[in-house]
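Just one protein chain is left out here, and the rest sit where they should.
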Amino acid sequence: MTTINPACRALTLALGALVLGIAFAAATSASEAPKPKAQDWSFQGLFGTFDRAAQQRGFQVYKEVCSGCHSLNQVAYRNLAALGYNEDQIKAIAATVEMQGGPNDEGEMFIRKGKPFDKFKNPFPNENAARAANNGAYPPDLSVITKAKPHGSDYLYALLTNYKEKPPESYWVDNDGKPIPPAKRKWPEGMFYNAAFTGGAIAMVPPLAAEAVAYQDGTKATVAQMAKDVTTFLAWAAEPELEERKSMGRKVILFLLALTALMYALKRKIWADLH
Amino acid sequence: MSQTTEGPTPQDPAGDDSQTRRDFLTLATVTVGVAGAGLAVWPLVDSMNPAADTLALSSIELDIKPIQPGQRVTVKWRGKPVFIDRRTPERIKKARADDGAKMPDPQADKDRVKKAEWLVLIGICPHLGCVPLGQKSGQPRGEFGGWYCPCHGSHYDFSGRIRKGPSPKNLQVPEYKFLNETTLLIG
Partner (left out) sequence: MTAPSEPPQASSTDGKPGIIEQAKDWIDYRMPIFTFMEHELNEYPTPKNLNYWWNFGSLAGIVLVILIVTGIVLAMNYTPHVDHAFDSVERIMRDVNYGWLIRYVHMNGASMFFLVVYIHIFRGLYFGSFKPPRELLWWLGIVILLLMMMTAFMGYVLPWGQMSFWGATVITNLFSAIPWIGDAIVTWLWGGFAVDNPTLQRFYSLHYLLPFVIVGVIFLHLWALHVHGSNNPLGIDRESAKDSIPFHPYYTIKDLFGLGVFLIFFMGIVFFAPNALGEPENYLPANPLQTPAEIVPEWYLLPYYAILRSVPDIAIPFTGIVLMKAKLAGVIAMFGSILILFALPWLDFSPVRSARFRPITKQLFWVFVVVCIVLGKVGANPPNLAVFSGIEGFKYIHLGQIATTYYFAYFLVLMPLLAKFEPTRPLPQSISEPVLRDRDESGE
């Protein structure tokens, strides 16, 4: 026994140290961007699931506000079933957009209504058109946006709720940290100040204003509410497998714990005659 | 893991009880382990089944309003051609008149359609998988006026039944229903 227990302890310690080291290294790799304030999300934690009502409201915000500029290329209308919409509702939602179909028997393209199997319609035909319409900036696709940013959901929420009229005094410093006099301050044209955005100047027009959408369930459409809802929706768009993943994960871990306990008991039994 | 029957199993000094306990533990561990391995293989196997985007295309809706009597239209469904034939009254009459004729795969015409006017068939010859001719005017339609498979010379009648040639079966009827007067759902 004496040869095993210290070794076991050392192993645990060393593994722990390594894991910590890795987590440390991984966590600090994005040290430049300001860490967004952590929010309380329905989908976090071991038992997290998406708040269906928030998802539906978030979809409404995406549809009525974001989708004017931002695509959602990886998501299909049929996927909306996960939000609790039935087949007819999905058909109706898909039918509100026009898609290019064809070629027909005469070799011509035609316009048809959207179908459930279609991916969400892209607001622009291509990247150049998107840039041309947006002052040269390219509104990114939002399909996996919460996975593409560190602390993605918190970041998105912070971004949507941190537009300010004008930057604070502390913003106006040069590269050496000296204050810039008001006469020399120059705000880039067509840009907006956002405290959560790296560099502060963002090309996106403040997308949310109070009561920008009329929620069907009567929820008051404050900026914070809409930001929270649309983030929940986009978190789902990025990780539609999340609920299934966590539920399966809980079972897998429980199973492995039982199996490992059995193997430990058997190991003890088999090795018993050596000591 | 089957170490109970073979190999130099160490002698257990504690005797039979201990041996029994060990056998039980081994059996339990192996059972749970094998069950777990089996469950772990399922996702790999299932990943080769049709994916969600493939399934989403497994049924198609078709607007049949523009199809004229006597016109035949081909659509693609699940990667295969589907023949839609809006039959004229004469063709329906001919098809039904032949119900009693001798044929390899006897079937009444009314069992092959939901509405007599509309014949819906999978356009694959049951013999060896070629696509029969006859959809476009000018193509050979065989001795019975329906379709003709050029690969090995199978002749189909106005109901898509095999009448002459090597095919053992009639042209298959896919799963379909009319959602309303002008919309056909295949699949």
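Read from first to last, the chains carry the letters A and B; within each, the first residue is number 1.
As a working rule, a residue touches a chain if its C-beta (ideal position, glycine included) is under 8 Å from a C-beta of that chain, and two chains touch if they have at least 3 such contacts.
Source: prediction; values computed, not measured.
**Q** Which residue, A:Gly58, A:Gly114 or A:Gly152, contacts the hidden chain when the whole complex is considered?
**A** Of all options in A:Gly58, A:Gly114 or A:Gly152, contact with the hidden chain holds for A:Gly152.
**Q** Of the residues A:Gln56, A:Asn79 or A:Gln225, I need the one that contacts the missing chain.
**A** A:Asn79
**Q** Just to verify: which one of B:Asp53, B:Glu90 or B:Glu143 makes contact with the chain not shown?
**A** Considering the complete complex, B:Asp53 is the one touching the chain left out.
**Q** Consider the whole complex, including the chain that is not shown, and state which of A:Met191, A:Ala212 or A:Met263 touches that chain.
**A** Considering the complete complex, A:Met263 is the one touching the chain left out.
**Q** Can you list where subunit A touches the absent chain?
**A** 1-4, 7-8, 11, 14-15, 17-18, 21-26, 28-32, 46, 73-74, 79, 140-141, 143-144, 147-150, 152, 198, 238, 240-241, 245-246, 248-250, 252-253, 256-257, 259-260, 263-264, 266-267, 270-271, 274-275
**Q** Mind pulling the subunit B residues that touch the left-out chain?
**A** Answer for subunit B: residues 1, 3, 6-9, 33, 43-44, 46-49, 51-54 touch the chain left out.
We take it that only the chains that are shown with their structure count from here on.
**Q** Would you tell me which residues of subunit A are touching subunit B in their complex?
**A** Those in contact with subunit B are residues 76, 78, 115-117, 255-256, 258-259, 262-263, 265-266, 269-270, 272-274.
**Q** Could you list, by residue number, the parts of subunit B that touch subunit A in their complex?
**A** 10-14, 18, 21-22, 25-26, 28-29, 32-33, 36, 52-53, 56-57, 61
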